[in-house]
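Omission of a single protein chain aside, the complex is shown with its protein chains in their original locations.
Right after this comes subunit A.
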Amino acid sequence: MPLSDAPARPRTASAAPDDAAPDADDAAVRVRGLVKRYDGRAVVDGLDLTAAQGAVTAVLGPNGAGKTTTIECCEGLRSPDGGTVRVLGLDPVADARRLRPRVGVMLQDGGLPTGVRALELLRHVAAMYAAPRPVDELAERLGLHGFARTTVRRLSGGQRQRVALAAAVVGRPEVVFLDEPSAGMDPQSRRAVWDLVRELRADGVAIVLTTHLMDEAADLADHVHVVDHGRVIASGSVRELTSADGAGPGSVRVEAAPGLDVTTLVEALAEPGADWTAAEPEPGVYTVTGPVSPAAVAAVTGWLAERGVLARSVTTGSRTLEDVFLDLTGRNLR
């Protein structure tokens, strides 16, 4: 295999003095104070984000939160209006030529030419790298052989996504950016994609993905950044984010007849020093938050029994990532 004429590249991030940080060395992606404006409006407004090597970092956020713009700044497709972006210690715009062979990209809209056949496209992208992954093996892995000779135009959304993912990883990248990788995929495709992402992580690749799918973030991500209005509003592991103020599980969720008076539920739970809250966020669904204990669950079911109401379900445990997300970003449609 002929080697590239490009100069040897440093393996670790070489941080510039002004943005050196204690955690800088193992960060594959480091974004500090990123600002990006379109027509004067700041779409990304002082965003900080770090993604470690050998880990999956999820960027969660509602539509228009600035996720794709942030990722595109990391990919070198857009120039920041402020702040710094470093990928493998390099500037994605100024050092683009050195960075491109080491970074794999899957765009939100795919970016696949439509007139070519699926595997032909993958071979073409592979030709850009000195030592790509074997195309047939990768195609086998993602189940592309079933439509290898079908033109991209005729593929389903999920099939296109799998081709796009294959194109993103065929060059054996050290960092992979996946913008909504599971959009339009059937459950089988999603499993195949998630398995591949885990395998990349095990190989030491840094994976940064944006998603709306809470289960995707919850199942895959080592670290989650919740983005809204162009900023990161919460960061942490899924466990850190879902355990209320880090103090462990603290909620009971009850599904039963709608319209019960939740103030009496709080009274039923009352014990000295405990701070309970109860709400009916949607008709027939009650959430009780506080220091959950076996006695507390008994008190909740006792409260239902007093009213002759049969619960359809009683669930204890931490909040889901979706609860956290909706609490942070609001429940209104936008």
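Quick note on the criterion: contacts are C-beta pairs under 8 Å (C-beta built on N, C-alpha and C of every residue); 3 or more make two chains touch, one makes a residue touch a chain; residues count from 1.
Criterion: contacts and distances are computed from a predicted model.
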{"item": "Protein name, per the UniProt record, of whichever chain is missing from view (\"Transport permease protein\", \"Glutaconate CoA-transferase\", \"Cytochrome C oxidase subunit IV family protein\" or \"Amino acid/amide ABC transporter membrane protein 1 (HAAT family)\")", "value": "\"Transport permease protein\""}
{"item": "From A:Ala55, A:Ala96 or A:Val314, residue that would touch the chain that is not displayed", "value": "A:Ala96"}
{"item": "Of A:Ala130, A:Ile233, A:Ala274 or A:Ala305, the one touching the omitted chain in the full complex", "value": "A:Ala130"}
{"item": "Candidates A:Val35, A:Val116, A:Ala148 or A:Val314 - the one touching the absent chain", "value": "A:Val116"}
{"item": "Touching residues (missing chain, whole complex) on subunit A", "value": "2-6, 9, 11, 75-78, 96-97, 100-103, 105, 107, 109-116, 124-125, 127-131, 164, 167, 171-174, 203-204"}
